[in-house]
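The complex is shown incomplete by one protein chain, all other protein chains being positioned as in the whole.
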Amino acid sequence: MHLAAMVVKASIIGATGYAGAELVRLLNAHPQVELVGLTTQSYAGKAFWEVYPHLYGYVDLVCEEQDLPALVERSDVIFTALPHGHAMAVAREVVGRGKALVDLGADFRLHDPAVYQEWYKVEHTAAELLPQAVYGLPEIHRGKIRSARLVANPGCYPTSVILALAPLLKEGLIDTGSIIIDSKSGVSGAGRGLSLNTHYCEVNESIKAYGVAAHRHTPEIEQELSALAGREVLVSFTPHLTPMIRGILSTIYARLAGQKSTEEILALYREFYREEKFIRVLPAGMLPVTKMVAGSNHCDIGLVVDRRTGRVVIISAIDNLIKGAAGQAVQNMNIMFGLAEDTGLYGPGVYP
Amino acid sequence: MHLAAMVVKASIIGATGYAGAELVRLLNAHPQVELVGLTTQSYAGKAFWEVYPHLYGYVDLVCEEQDLPALVERSDVIFTALPHGHAMAVAREVVGRGKALVDLGADFRLHDPAVYQEWYKVEHTAAELLPQAVYGLPEIHRGKIRSARLVANPGCYPTSVILALAPLLKEGLIDTGSIIIDSKSGVSGAGRGLSLNTHYCEVNESIKAYGVAAHRHTPEIEQELSALAGREVLVSFTPHLTPMIRGILSTIYARLAGQKSTEEILALYREFYREEKFIRVLPAGMLPVTKMVAGSNHCDIGLVVDRRTGRVVIISAIDNLIKGAAGQAVQNMNIMFGLAEDTGLYGPGVYP
Amino acid sequence: MHLAAMVVKASIIGATGYAGAELVRLLNAHPQVELVGLTTQSYAGKAFWEVYPHLYGYVDLVCEEQDLPALVERSDVIFTALPHGHAMAVAREVVGRGKALVDLGADFRLHDPAVYQEWYKVEHTAAELLPQAVYGLPEIHRGKIRSARLVANPGCYPTSVILALAPLLKEGLIDTGSIIIDSKSGVSGAGRGLSLNTHYCEVNESIKAYGVAAHRHTPEIEQELSALAGREVLVSFTPHLTPMIRGILSTIYARLAGQKSTEEILALYREFYREEKFIRVLPAGMLPVTKMVAGSNHCDIGLVVDRRTGRVVIISAIDNLIKGAAGQAVQNMNIMFGLAEDTGLYGPGVYP
Partner (left out) sequence: MHLAAMVVKASIIGATGYAGAELVRLLNAHPQVELVGLTTQSYAGKAFWEVYPHLYGYVDLVCEEQDLPALVERSDVIFTALPHGHAMAVAREVVGRGKALVDLGADFRLHDPAVYQEWYKVEHTAAELLPQAVYGLPEIHRGKIRSARLVANPGCYPTSVILALAPLLKEGLIDTGSIIIDSKSGVSGAGRGLSLNTHYCEVNESIKAYGVAAHRHTPEIEQELSALAGREVLVSFTPHLTPMIRGILSTIYARLAGQKSTEEILALYREFYREEKFIRVLPAGMLPVTKMVAGSNHCDIGLVVDRRTGRVVIISAIDNLIKGAAGQAVQNMNIMFGLAEDTGLYGPGVYP
């Protein structure tokens, strides 16, 4: 009753990218959130609905230039949806003033600033905050998120991968040196920025791999898989740009340490995710399809054991902008503020 | 307070087509509806989520074969989403038992059974019910819907067209002999049935007209436009199959009876739809885009006066499965049962 | 015999846009053309296949910065694929040196420089060349093209519209005040430049109108239709951005001056285009589909007479980058140099 009446004042820095816009939509519909500020570099002074007309009639806020101290002052929680390197200064300000931060970027996901610098090619200028940053994958780190002030919202690919592998690694059922991750992402993962990589005529009717053996989500995946396995895990990870707007499908291959059937491993997954509202372990014979999770905060997981080769193939599907970004950020906020975890997130997507 | 507690028991006949599945999704999330039955010809005995896995974990109902008397008995309202000709017998049963019917098909849209037979090439076997059937376009016929037991939910194209032209016709501002309607629909309008017309490789990367001068929505459009104009209106109507899943964009041309500016006509539209929650009259300079309404119950309307030719071009956009089908059906149900009209329908769509 | 041995030396200015790249592909495969120069603003110094890897192994030319006099010197024909306003200076140089120019832009399409300035908002600085510029629609102006040195290649929309209406206007069979043109274009018509209008996530799964009552192809269409009709023709023209890469479908409405059947008008079209290799007048009951012409230099035309409204609906389909740009430019070159008109252009497109 008390909680029901609670209203969290939220602001978004970098609100006009796709993840930001999804945050606006979700937070605007959230029964216990009041949106109090939207900042953007490119559209300051414009009504948000001019930038995203689907919200015409729903969101009246005007995009602001960033006045960080004032914004933090009037907010309980700040969401940052910025290119890497830009959340560090914000984090210092937010944490310094005792407010909460959910960073949708990469700046606080890697515990080791040296690894960050190696993969992101910029110095980490707020390394002193890393020890208190919590990797915001609720199904794995819920306890820590609850008391965190600084949550690093996971990358879209890592979300789809870590959730798909956690039960197997936790139980030690696979050869940790054998993991191959082949992921396929919709174009919205590349953001609303302009580039030939998002030009309709270049992207439609085509699929390609990119960032082979070099994608920045690799160390993030390895950090979390290593923690789950209790030993260092290196993976081969190849993302692909797929001609669709939303969705990530990860197809993951690993050699089984012993003999298990599809049904046995599925049973383990169902048990592992028993209490989880957003993880759907599919029945045997049914495999994830990105369209089945689009518009929702779900992660669907299915798998097949291949006795011929001794491998298990695990497949997961998420909506990259929701469970892979804005939805998970709201889920983290709900946990941080003691709200029901699915508030504002419950429900299937729109199909077809 | 009393209404808040009300629960409407609803059933769907023909639940496994796309309009039916959207009804399931909307009614399942509707706070004052309990879904009590789903019938289907093809999937009887299967769990509904096996047919539509996006609803896995949300809808537990099993598809039933149709036992009409029993179904009607336990329902307050029946929705029919059937090919034309199949709702007549159902209607007789539902109305006979004093329950409410919202028919998403064509059987009760045309007041004149002779016109129905001419365009649909089948006899109307429930013509005695036509006088009590109300054309369920709430923005035009809300009063009659309130007391109706039998509502004929409008076709998707007619919804987009009638809403776009109503203010001009009502005010007598256009030459009623000059109306040209060029509509573009997504593929979901063709249903989930299998045909070369819905085969991905035939439809994608292509656009075509169909049913030129012969589409069955023509008499429905003409009936309603004539009623608004107070005189017989004939139109040229050309639908196009567009490579997208959802959405109808109607581009409508008419000769202005006198001189009016874009702003003057927009002012008239804003006034005409002042109280409407689902009609968004866009500011001058902004035009409807189907993606901006996808996933919502909105109809967006914009227009431009072309002084060079003396014509006005009105453009409307809807989601064909929501405002053009399932959403409007729920809106009608809300009105019939005295619920707030936007219950279960409020909110923007998911973008992009 | 003599002609068979002829080799035309061709250069392209602005080769790295989509129309330019199609020119490269077509001219590279043309048995009587040698490509001798490709200029571009953005990619100078790069091999052309680095910009367009589908040509890897076929085209070895390197993109050059523009050195106009030298380029013209070594070329027999220059193709310009530039934004409007940029072909004027080139034309003066090319014509001055007695070489041939095919301009794919808008600078020489409108006979009246005042109309050009009104619609394009820039001054025409080579107006003295307009009298010798020929509007390069071969099916209408073949004779003049044969002896022209300066050919203005038609716009993509005008090509689809003029070919669709020519027989009716020439025969005086329609009310020239009643013409409504509703066109749907693929995204490649917007070019390879970066803009939210070509961003995959903004464009896919959506259709919208643009340039309503204001598109720059309007005066071009009106100029040519007026010439065909022998009287001034004003039209309503609305282009739409359609989620596909290639293709334009134009749906055109006009009131018939007298009573004619679909078959009678189709017979007239077949007669009018009897000798044309790239115009396919479809049999009654068959209507153009953009996918059926994609990858080819065809213009398919079909039509339906609507007796109820006294209108005829004509539908045409082209590939906007071929018959609407590069293919037609090659067709014009073939005519100018006395080659068989379909050299390098013969053949259907790739389907599906």
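The first chain written gets the first letter, and so on, giving A, B and C; residue counts start at 1 in each chain.
We take it that a residue touches a chain if its C-beta (ideal position, glycine included) is under 8 Å from a C-beta of that chain, and two chains touch if they have at least 3 such contacts.
Just so it is clear, the structure is predicted and the values come from calculations on it, not from any experiment.
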**Study point:** Visible chains in contact with the missing one
**Key:** A, B, C
**Study point:** Hidden-chain contact residue, picked from the options B:97, B:199 or B:231
**Key:** B:199
Point to revise | Per the touch definition above, residue among C:188, C:236 or C:328 touching the missing chain | key: C:188
Check your understanding: Pick from C:292, C:305 or C:318: which residue touches the chain that isn't shown?
Key -> C:292
**Study point:** Where the unshown chain meets chain C, residue by residue
**Key:** 18, 21, 25, 29, 52-58, 188, 204-205, 245-246, 280, 282, 286, 289, 291-296, 300, 347-352
Study note, to complete from the structure: Note that chain A touches the absent chain at residues 180, 182, 184, 186, 201-202, 204-210, 212-213, 234-236, 238, 240, 242-247, 249, 251, 253, 287-292, 294, 304-306, 308-309, 311, 313, 315, 352
Exercise for review: Against the chain that's been left off, what residues of chain B make contact? List them.
Suggested key: 18, 187-188, 192, 194-196, 198-205, 243, 245
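Basically, only the chains that are shown with their structure count from here on.
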Exercise for review: Could you check if the interface between copies chain A and chain B is built from the same residues on both sides, meaning over half shared, or from different ones?
Suggested key: same
Check your understanding: Which integer distance in Å separates the CA centroid of chain B from that of chain C?
Key -> 39
Point to revise | chain A-chain C separation of Cα centroids, rounded to whole Å | key: 46
Practice item. Let me have the rounded angstrom distance from the C-alpha centre of chain A over to the C-alpha centre of chain B, please. Key: 37
Review point. Can you list the chain C residues in contact with two or more other chains?
Key: 201-202, 204-205, 243, 245
